[in-house]
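Note that one protein chain is taken out, while the other chains of the complex remain in position.
Up next is chain A:
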Amino acid sequence: MITVRRGGVAVSLLAAAALMLSGCSGGTADDSEDTVKVGMLHSLSGTMAISEVTVRDAVKLAIDEINADGGVLGRQIEPIEEDGASEPAVFAEKAEKLLQSDGVATVFGGWTSASRQAMLPVFEGNNGLLWYPVQYEGLESSPNIVYTGATTNQQIIPALDYLREQGYTKLYLVGSDYVFPRTANQIITAYAKAHDMEIVAEEYTPLGHTEYSTIANAIASSDADAVFNTLNGDSNVSFFQQLRSAGVGPEDVPVLSVSVAEEEVGGIGTDNIAGHLVAWNYYQTTDTPANAEFVAAFQEAYGEDRVTSDPMQSAYNAVYLWKAAVEKAGSFEVDAVREALDGITLDAPEGTITIDGATQHVYKIARIGQIGEDGLITEVWNSGEPIKPDPYLEGYDWAADL
């Protein structure tokens, strides 16, 4: 007969109890007079770390600048950093920790749609305020999130307008298999139908996929005249390499990417991607006084070889937008800050941006860029005026069925 050994049970269960108790470090929402706590929640480990760490650096730079300049409402910002570990459930857990245990005034963080959606109920349940810095698939407008990246009508639709103006009418769609590419491709398909364009093919690969020779050959032999690329992360490296091996260059079939920025170009290899197109709202080369300062400050803080990108810039802006809203409200309280959001403007690196209070998104100029031999991106087209955010595409008749 087998018995559970009682000595083992006793010791291990006692140890468990001791451990649980020791796990409760005391972190109360103590409002000391000279600092204000804010959360920084990015993936510092896991597959997304390579991208999210750059955004974290930009947020930290903004916080340091504001602190050196006297803080917010006379208080120094005290950042509390947590690791989302590229895992939605961890983002939810850490968001709850920041809001409940640390009592932070606001949180800057998130990159993937999965991480944002995981944090959303936590911020709604605890009435927190999250600043989300990455372009995304739209169809969302939570009172507890401010979206400082582009929604679809500030990135995808201008990109389609540009391709159509340039005479490209047959699109090949390639994307990673998750909500952003799938939603983007639905919008692209509806747009194509309404504007007499043709979708030649729509292909999805799992996140992290690296085998693209089949798709590259299919593109080479298809009659598509442009590729709309919503691949994310490492997959872009293989995709562009194998596309080049298949003999497809930017002069034959240009690839327009919406998730490839300055940071990714280096990893893909300039040789493989030079000449192709991207759609964002900001490039390191964007010519504004604020951007000259931002790039100089960033490179001074983190090294001359570092590049700046759209998500980094949007995250950097978020800290300043929050500061402006807090000062307008005269308070760190979430409800008061939210009330103050509408109409806040900032001379940002990407140009003057304004918060739209109704959607809690930001008015932004859309920019199409071309990747150069030096790995930087040069603007080839912009929308002129900042575009009003329209996350549900209510202003577009052809999008009514989406």
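In the analysis below, a residue touches a chain if its C-beta (ideal position, glycine included) is under 8 Å from a C-beta of that chain, and two chains touch if they have at least 3 such contacts; residues count from 1.
Everything below uses one rule, namely that contacts and distances are computed from a predicted model.
*Asks:* Not counting the visible chains, the remaining one has a UniProt entry; which protein name from "Nitrate reductase alpha chain", "Dihydroorotase", "F420-non-reducing hydrogenase vhc iron-sulfur subunit D" or "Urea ABC transporter permease" does it give?
*Replies:* "Urea ABC transporter permease"
*Asks:* Given the contact definition stated above, which residue among A:Gly71, A:Pro88 or A:Pro143 touches the chain not shown here?
*Replies:* A:Pro88
*Asks:* Tell me which residue among A:Ile50, A:Leu139, A:Ala218 or A:Ala301 touches the hidden chain in the full complex.
*Replies:* Checking each option in A:Ile50, A:Leu139, A:Ala218 or A:Ala301, the one touching the absent chain turns out to be A:Leu139.
*Asks:* Of the listed residues A:Ile50, A:Val179, A:Ala220 or A:Ala297, which contacts the missing chain in the full complex?
*Replies:* A:Val179
*Asks:* From the listed residues A:Ala114, A:Leu321 or A:Ala399, report the one that touches the chain absent from this view.
*Replies:* A:Ala114
*Asks:* Check each of A:Val122, A:Leu171 or A:Val237 against the chain that is not shown and name the one that touches it.
*Replies:* A:Val122
*Asks:* By the contact criterion defined above, which parts of chain A meet the unshown chain? Give residue numbers in ascending order.
*Replies:* 1-17, 19-21, 23-25, 28, 44-45, 81-83, 85-89, 92-94, 96-97, 100-101, 112-114, 117-118, 120-122, 124-126, 139, 177-179, 182-183, 186, 206-207, 401-402
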